[in-house]
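Contents: one structure, followed by commentary.
What you see is the complex with one protein chain gone and the rest in place.
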Amino acid sequence: MSKKIRVGILGATGMVGQRFIQLLDGHPQFEVTALAASERSESRNFADACNWKLSSPMPSWVKTMPLQACQPPLDCDIVFSSLPSSMAGTVETDFARAGYAVISNSSNHRMASDVPLLVPEINSEHIGLIDVQRKNGQKGYIVTNPNCTTVALVLALAPLQQAFGIEAVIVSTMQALSGAGYPGVASLDIIDNVVPYIDGEEKKVESEPQKILGLMSNNSVIHADFAISAQCHRVNVSDGHTEAVTIKLKKKTTVSALIEVMENFQGEPQKLKLYSAPSKPVIVLSEQNRPQPRLDRDLEKGMATIVGRVREDTILDFRFTLLGHNTIRGAAGAAILNAELLIAKGYI
Amino acid sequence: MSKKIRVGILGATGMVGQRFIQLLDGHPQFEVTALAASERSESRNFADACNWKLSSPMPSWVKTMPLQACQPPLDCDIVFSSLPSSMAGTVETDFARAGYAVISNSSNHRMASDVPLLVPEINSEHIGLIDVQRKNGQKGYIVTNPNCTTVALVLALAPLQQAFGIEAVIVSTMQALSGAGYPGVASLDIIDNVVPYIDGEEKKVESEPQKILGLMSNNSVIHADFAISAQCHRVNVSDGHTEAVTIKLKKKTTVSALIEVMENFQGEPQKLKLYSAPSKPVIVLSEQNRPQPRLDRDLEKGMATIVGRVREDTILDFRFTLLGHNTIRGAAGAAILNAELLIAKGYI
Amino acid sequence: MSKKIRVGILGATGMVGQRFIQLLDGHPQFEVTALAASERSESRNFADACNWKLSSPMPSWVKTMPLQACQPPLDCDIVFSSLPSSMAGTVETDFARAGYAVISNSSNHRMASDVPLLVPEINSEHIGLIDVQRKNGQKGYIVTNPNCTTVALVLALAPLQQAFGIEAVIVSTMQALSGAGYPGVASLDIIDNVVPYIDGEEKKVESEPQKILGLMSNNSVIHADFAISAQCHRVNVSDGHTEAVTIKLKKKTTVSALIEVMENFQGEPQKLKLYSAPSKPVIVLSEQNRPQPRLDRDLEKGMATIVGRVREDTILDFRFTLLGHNTIRGAAGAAILNAELLIAKGYI
Partner (left out) sequence: MSKKIRVGILGATGMVGQRFIQLLDGHPQFEVTALAASERSESRNFADACNWKLSSPMPSWVKTMPLQACQPPLDCDIVFSSLPSSMAGTVETDFARAGYAVISNSSNHRMASDVPLLVPEINSEHIGLIDVQRKNGQKGYIVTNPNCTTVALVLALAPLQQAFGIEAVIVSTMQALSGAGYPGVASLDIIDNVVPYIDGEEKKVESEPQKILGLMSNNSVIHADFAISAQCHRVNVSDGHTEAVTIKLKKKTTVSALIEVMENFQGEPQKLKLYSAPSKPVIVLSEQNRPQPRLDRDLEKGMATIVGRVREDTILDFRFTLLGHNTIRGAAGAAILNAELLIAKGYI
């Protein structure tokens, strides 16, 4: 077997950083060789600096790894980034300029015209934007995955866009606590409560899907032209964003046709049999009270969107409920799948 | 002062029955003289049969009251009913035929053409349907209040319908556990979870508002003609239903005009200064992360709809979040306010 | 009526500070005239600086009050302090030296030999220590109330100590989130979880009761001589600490005698009819599944200890469960009751 890709993780001690470590533990293509975190963690080893919050134990190989500063050089071939927005902008650019492939979960560069906002099942051809970055003189490059709420949504929208065309989407979300990082949401704010506001979230959900579902043309992405309206709420759930979707399509169709195209949806990760690819990117459950975060978030190891309650709508055309694991497919898992695609396509 | 109205409670031991007792404790116009519950509770006294679940202590006067069967005669002038649907249909009819005024929180008779579905701020003139019941030879009558989710919604819709006309409403709800009664939702079903289904709920929310906002004409109600689409979810909250609303209006208007008509909304209970009337039926909060159930459900003693995040929508016209206390304004408090209106209008 | 005492609140924006404001709203003897908080809040008004977390609305009089620095002089006669331990030590001393009566909820000075650790029902004579402070040349003085877990426990222990003598106490606690302040416990740390550790808590619970139950002799307190063993846990409850107590007594007695002395326990606040005094400091419930935080924490307006399940023990002598409201009787309410006693005794 060929040698493994050497990976650095920026923001290694955070909630998403921990998921990176968990998902890369035993990964056949990657080996973690560098960890970086914010200044107060530097020069401590990982076990000392990290408040590990996952129910699977911290892998033993990571415990004694030192935490380094978030700046190049790091001893690795590529970096996964889950830095907070306040840092990610400049740090990621610094790494890309220094020649690293930066596979980022942060929002800063997602909407830049030369940065792929990649969901491999949907828009693998967007990796062509990497060549634009290189033409602009950057030695490395930045590739991003969407916001956690966006990923779950857009996986369900993609087959509908392909088959019927989307005209409008109204979505109301019930989002998990882990989406806010750690310490994140105070317990006193969520016990016996719902918080009907998540800073910056609605804007992301309303703009990212159109880029993801956009078409490459002349080295740029022409955004899809439908509108999205999002109302985002925090609920008392650890992992798993639930979304109530109402949708207007361009072509007339039926509930059973909707279910069929979602269930049959396949993309490059499935064709290429990428290691982290779900066998089915969209699973449609038939029970009337599903999906539920506690019962369904771990289906397909957290890499699929789970859909339920598909039915006609009285105002737009159809409605359904969907669920996605926000720190796996919505963050670390998405970035890792992106990197696997980049390997398959020869960019790593 | 005149003598108090003597009240019987059907379904006295349930969650709504307990709220009736709590809200009638010290009420200036009503005195509880009879309690009825399902067969297994009969012939026990209230304290023995009732699993009291409210944080204010059980009033001492109710403890030794005997539980009787749910059938006439009961020693009272009117009955409040919070019976389960499986019983309410025939039992309430029996009481109405026997000459009692039946003020019901149950769903069975709500949509009957001669039964008022009453929200006193909105459609006090619908009590004219009582005369239709009487013409049909019934000695007593039935008056109903809406489903808990409907009440909170329709209080916010009424001023918009009056001022601008409503064309369509899309609503996604996050509903409290107490709405399912006791024992209701199993703890294992809701810990770290959301359940995207509540049996029968969506149909009620999609059909009751049009009757409530309908116009009396020739002794019947002409239902309002807008469509509602509802997706209902159960979340881990004790009391207080949160609803994310998107709305299309007939006239063009502005966010500030929407807020103004909601905040200035007043109806018969306010004019008549009914005992349980909120001073403002709709309160609009300006903080971007409100309303929240734990912080706002007890405003106006749980009798108002709390609105927040009023803003333009990208697909329909406007969107906002609202909150209502589901067992107070959404159930027992609604029925009591109905009874207070009936007194003021001479029907009791 | 005489003029009200003018009160300053140190740490006004925190969880306990908010309870001070809530409980002083409408208080017949006190008027809040000054608010102080940490530096980042200074020079803003209260409504802007405070993240209000109580379900009763912020009183309107407090909204526009300016926040001042935590140092003398403040425009008031006495100060209530709920400062964090990192600040309370020096700040409270500064105010006491400047002549203010400092009624503190902080732990810093509790165990000082000349500072009363006051529970008015139990040791009102300890206020004699104020004279010691004055003899030592301090113009003002400091009076403290115990840790939240201690107060609830010691109210139940006091009548037992008086009647039977205590030899040993083993207590295991299940403590509420509000005890950690705001933001305090991260939601991801407590959802579907118990945390078996609260920093510094066990030591306080194991040492404060002996001072509180100590006897004044020659201007100092001789601590009671029994041992306490505490294991403290955080559970997913908003307000209300539950404690499982096992106790060894010096005299033989019976369960019914234990219940009787607890239920009949009365102290100075009851005799003096202090405004915030519970009519019964200890309430014993007979239902086998009580006390429960959500149902019982607001009994006596949160100022009593609620006891249940009193029964014989197989190893020590007796065991029971108790509950106390940690931010009312366990913090702000305790301090206010202390101040009311000081007025009654002529110290304010």
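Letters A, B and C name the chains as they come in the text, with residue numbers starting at 1 for each one.
Definition applied: a residue touches a chain if its C-beta (ideal position, glycine included) is under 8 Å from a C-beta of that chain, and two chains touch if they have at least 3 such contacts.
Owing to the predicted nature of the structure, the values given are computational and were not obtained by experimental measurement.
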Which residue, C:H223, C:R290 or C:K345, contacts the hidden chain when the whole complex is considered? C:R290
For the chain left out of this view, which of C:N45, C:Q231 or C:Q266 touches it? C:Q231
One chain is left out of this view; which of B:I190, B:C232 or B:L341 touches it in the full complex? B:I190
Touch as defined at the start, partner being the missing chain; which of B:A49, B:V62 or B:L177 qualifies? B:L177
Out of C:M111, C:L272 or C:L316, the sole contact with the unshown chain comes from C:L316
Can you list, in ascending order, the chain C residues touching the missing chain? 168-170, 172, 174, 191-197, 206, 227-229, 231, 233, 235-238, 242, 244, 246, 288-295, 308-309, 313-316, 319, 321
On chain A, residues whose C-beta touches the chain left out of the figure: 52-57, 191-192, 238, 294-295, 297-299
With the missing chain put back, which residues of chain B would touch it? List them for me. 15, 53, 177-178, 182-192, 236-238
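Assume only the chains that are shown with their structure count from here on.
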Centre distance in Å when chain B and chain C are each reduced to the mean of their C-alpha atoms: 41
Inter-chain centre distance, chain A versus chain B - centres from mean C-alpha coordinates, in Å: 42
Please work out the Cα centroid separation of chain A and chain C, and write it as a whole number of Å. 47
Multi-partner residues of chain A (at least 2 other chains): 191-192, 236-238
